[in-house]
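The following block contains the structure, expressed as structure tokens.
Missing here: one protein chain of the complex. Every other protein chain is in place.
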Amino acid sequence: MANTLTSRGKIADHPRPEVNYLNASKGIWSWMTTVDHKRIGVMYLVGVLTAFLMGGIFALFVRLSLLNPKHMLFGKVLMSAETYNRVFTLHGVIMVFLFIIPSIPAALGNFVLPLMLGAKDVAFPRLNLASFYLWVIGAVMAVCGMIFGAIDTGWTFYTPYSTTTSGTVTLMVMAVFILGFSSIFTGINFVATVHKLRAPGMGWFDMPLFVWGIYSTAIIQVLATPVLGITLCLLALERVFSIGIFDPKLGGDPVLFQHFFWFYSHPAVYIMILPGMAIISELIPTFSRKTMFGYRAVAYSSVSLALLSFIVWGHHMFVAGQSQLATVIFSALTFLVAIPSGVKMFNWLGTMYKGNISLETPMLYAISFLLLFGIGGLTGIFLGTLSTDVHLTDTYFVVAHFHYVMMGGTVIAFIGGLHYWWPKMTGRMYNEKFGALGCVLVFIGFNMTFLTQFFLGSKGMPRRYYNYLDQYQPLHAFSTYGSWVIGLGMMITAVNLLASLRKPYDAPDNPWGGTTLEWKTSSPPIEHNFEEQPVLERAPYDYRPEPVAH
Amino acid sequence: MSTSTLDFHDPHAHGGDAHHQHHFATMEQQFDTSKIGMWLFLVTEVLLFGGLFVGFGMMQARYPQEFLEAHEHLQRPLGALNTVVLLISSFTMVMGVLSAQRNDKKKLVMYLILTILCACVFLCVKYFEYSHKFEEHLLPPRWYQAQPGDTVRDAAGNVSHGYGTFFAFYFMMTGLHGFHILVGIFLLAWIAIRANRGEFSSKYYTPVDLVGLYWHLVDLIWIYLFPLFYLIK
Amino acid sequence: MEWLRSLMLPPQGSQFAGEVDNVYMGLFWLCGVLFVGIAAAAIGFAWRYRYKPGRVTPHQTHNTTLEIVWTVIPLLLCVAIFFWGLNGWMKYAVAPGEAMEIQITAKKWLWQFEYPDGTRTANEIHVVLNKPVRFVMTSEDVLHDFFVPDMRVKHDIIPGRYTEVWFTPTVPGTHHVTCAEYCGKGHSDMQAKLVVDNEADFQKFMETGGTEWEDYKMKPAEWGRIQYERKGCSTCHSIDGSRIASGGPSWKGIWGKMEKMNDGKEVLVDADYVRESMMQPQAKIVAGYDPIMPTFQGLLREHEIQGLIAFIKSLGNNPNGGPPAPTVLSLPPKPAGASGASGTTGTK
Partner (left out) sequence: MSIQEHTHEHGGSAVYVRTLLALLLLTVLTVAASYIDFGSGNVIIALLIASIKASLVALFFMHLRYEKAVNAVIACSGFLFLGIFLMFCFLDFDTRDDARALHPQPVMYGPAKPAGAAAPAPAAEAK
């Protein structure tokens, strides 16, 4: 294996223990009943990646259908308008609720967070397992919902369409309700863990920034997700019993639904991005071999993003019929979230400045993130600005914006983090060249797919459109070609990672020279994480050659 | 509820230290952690109910007259009775926790049973209230039957949807609350059985404490539901 | 920079467009500069400080001045952007009192417009150049959204409520209206034409329902073909025999046919039946279709109805001829050219 490790990290500092968390006990049952956060993390990882694959396939179909305005493929109509509506809805629902919200916290966070804190496990291991099973139940219900008729409401479930359309809306909504509780349990667990299970000597400002990010995320999960739960309950009741809260025919107010929905779903976009930012805050100092610039500022900005995210939801409703005063206030508040995001951006760049930067796969992802999230975030400003949003809302501009932040931000960070912790999780190194190739292809394909969509949108192409005017065809076609490049890149990445699993353990304990506690244990870690309780001696990201008294 | 059921049950263990989980350094840390977890859970409950309160508020602002007239159909004395019952049950609950802290098994079991009894009384009263509503067709908009006193009508004499909306919220909010009471009864019974087996002591009584917190929250929510539905003009 | 603007934004059709475009382009440049800065730094640092074994990095934990700078400057920028956007939006928010008011009723998947004098059209509106126009909108079923890209206006249409939108058209010609809030199967077919006329053309339109008709040179079937598109029949009925998803039967070849209804009866497709289909579409439902066709009662003028009937007949390929379509369109001043049903299809 030609792995050129450019790190200063000590390779294979001590002999690899025979027994690790993967082989400590055997059999499916030992996995299904495990309360080990590492195993739960791995199971979550398998789950969310499957969901990602499913959502990705739906996305490729969306794009394929839009290849030309007649939806022709080899002389046949690929799908009807109804099918198209179902496909993009399922794409959105799966990507948001099954994949991206649990992705980083529940998969990587579960695995890494207790290790980073020097803890033996999360605060409530059984609750952790329960959260995973809720996710599975939610996923199974969602898949059943797809098989028995699917839904065509869009992932936003806007009333009164969602209360009147046919299809398995109630089932889907209940699936999402359950997924919400899965997310709440993860959140409760992480808040309690961070509060009570830090290693001796680890103060709040000695925590790695990943932990800060996940902690902020957990706050949102706890405070916002219950409102999603009650919203979906009301929606289901409305459908089944016509209680008349959202349905204008029964005296309800459809705009109220949007308040309920976005009160959760705007904070939810920070449930998505904060963990992504958290990963980037690990990758950049590690691969720059330089201490994190502005550590405290980044930590505070995570928390302040979490709190600010609760007061801007109305920016999704500028033209939805909320009052004009509310529109103005929400627009003003929206700009506030740009500040902490910018602070992070600049601090990451500050960390790279004068670093000693090696471009291994995770760092390539980190740099992709900086560029793509930069575009995604800055186009968010176009949408937060009142006069431009009126023109841009509900067009492909919005679609492009949120793919840049979700796919270009969170997913890129997630895959970067996956490569970063892969040696720790599996004990194997993947092939560096193919890793880098996958990253570059995804980057190129992504920009092909979604940069074009900004132009489509600002030109006036509405979203969720099956038919479109001929004038948009070239751009749509180009976007579709891009999606194939993404698919190719993702496939290379997936094969590369999976292929590494066939090798014997070959990863050193600390392949990248990281300074946080997870690198202090073996790869893969032993069942109880550490041989002995680690005590924090140095602050994280301290890359000075010799340890200095703390 | 979940935190308590999931993390502390080992029915065969006796005495404090058997409950100590390996990933906590001390029992103290373990206790504090479960407290934090429970409070976080209670916060999610507050927001879950909170959504309904917001919905109620918005609809009340939309249909002030209808809500005013509709609330006259609720029986204020029954609501007040239930408030008193729940307050007393909160008191017996906290006395139960105190008894656990004082190693007084008998009193603990007694207070838990008293609490359950109060909960049952509450549910009985609710049952009578509900059946009255059903008889009078005081139901969500689709099934609501106009009452003689309803003044907000359109030209054709159809009553406003606001009346039904009031009862939609009435049923959803008291229903969700009633569901919590029901869950509470099961939790209390479970705690009472374990207490009877002598599993709790002044060293280890976390489940009692956590179920207590849950129970007080259920009470706390009713404290708001009562004036909102029964009293407000 | 005009080429750049027109690369990204649709043609400007209203007094808002210039304003919105200025903000858009301003943001484009600002964000462009910020992005280029970020990208240059990220890539530049990665290159300039690329890995060298053994190089020791400086221990810079923070720099308070720098951090304050990059917090405060974006904050100021944001405040400026907010007010810039607010400024343009304030005009959009309040319609002037003297605007002409057009009522919009949106429904799945049709636009219906009503002018102050009671004239109604579907899927086509005419407005007057340089005169403000205000739309008061409501929906009969689910949410829709009135979006005119060229005018840079958009607003949701909400059942049970009335929302409004206004603009002053500044460019004559045809503009595109499109539904921008997801409303189901036909969401992307929910299109309309917005024609900006000068005063005289608008008057003619109001009097006759369309300028094409004005010189009475057109054959009824040709006229019917125009109505077919303008009134929105084309969203549901094809004329080439294909079935439009979520729509109605194709009109090709139905004239003179015995059509099977969903109650098992058979009905002859003749002028009466077609007329009934437009006025009371729910009276007889063709077998295999949903009763979703909206009524056009009050939406069609008599000569428009007759044009449509003639057009449907012109599509009939029943060799035995079927019942004849009306041959004479009766209009107040009877012009010479408008007679004789023709078998030719209208010109596109």
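Each chain gets a letter, A, B and C, in the order it is written, and its residues are counted from 1.
Rule of thumb we're sticking to: a contact is a pair of C-beta atoms (placed from the backbone, for glycine too) under 8 Å apart; a residue touches a chain by one contact, two chains touch by 3 or more.
Bear in mind the structure is a predicted one, so any value in this text is a computation, not a measurement.
Trainee: Which is it among A:256, A:277 or A:539 that touches the chain not included here?
Mentor: The missing chain is touched by A:256.
Trainee: In the complete assembly, which of C:206, C:244 or C:285 touches the absent chain?
Mentor: Of all options in C:206, C:244 or C:285, contact with the hidden chain holds for C:206.
Trainee: In the full complex, which of B:18, B:124 or B:231 touches the chain missing from this view?
Mentor: Answer from the full complex: B:231 touches the omitted chain.
Trainee: Applying the definition given at the start, please give the residues of subunit A touching the unseen chain.
Mentor: Counting over the whole complex, subunit A touches the hidden chain at residues 195, 223-224, 227, 255-256, 259, 263, 310-311, 313-314, 321-326, 329-330.
Trainee: Which subunit B residues would touch the chain omitted from the figure, given the whole complex?
Mentor: Its contact residues with the unshown chain are 31-32, 35-36, 39-40, 42-44, 46-47, 50-51, 53-54, 57-58, 61-62, 76, 80, 83-84, 87-88, 90-91, 93-95, 98, 101-102, 202, 209, 212-213, 216-217, 219-220, 223-224, 226-228, 230-233.
Basically, only the chains that are shown with their structure count from here on.
Trainee: Measuring from the mean C-alpha position of subunit A to the mean C-alpha position of subunit C, what distance in angstrom results?
Mentor: Subunit A and subunit C have C-alpha centres separated by 37 Å.
Trainee: How many angstrom between the C-alpha centroids of subunit C and subunit B?
Mentor: 52
Trainee: Which of the residues in subunit B end up touching subunit A in this complex?
Mentor: 2-3, 6-7, 21-25, 29, 32-34, 36-37, 40-41, 43-52, 54-55, 58-59, 62-63, 140-142, 160-162, 164-165, 168-169, 172
Trainee: Mind pulling up the subunit A residues that touch subunit B in the complex?
Mentor: 119-121, 123-127, 130, 184-185, 187-189, 191-192, 195-197, 222-227, 229-231, 234, 237, 241-245, 250-253, 256, 260, 528, 533
Trainee: Flag every residue of subunit C that touches subunit A in the complex, lowest number first.
Mentor: For this pair, the touching residues of subunit C are 7-10, 16, 19-20, 23-24, 27, 31, 34-35, 38-39, 41-43, 45-46, 49-53, 55-63, 66-67, 70-71, 74-75, 78-79, 81-82, 84-89, 92-93, 141-143, 145, 147, 149-150, 152-156, 158-161, 163, 176, 178-189, 245-246.
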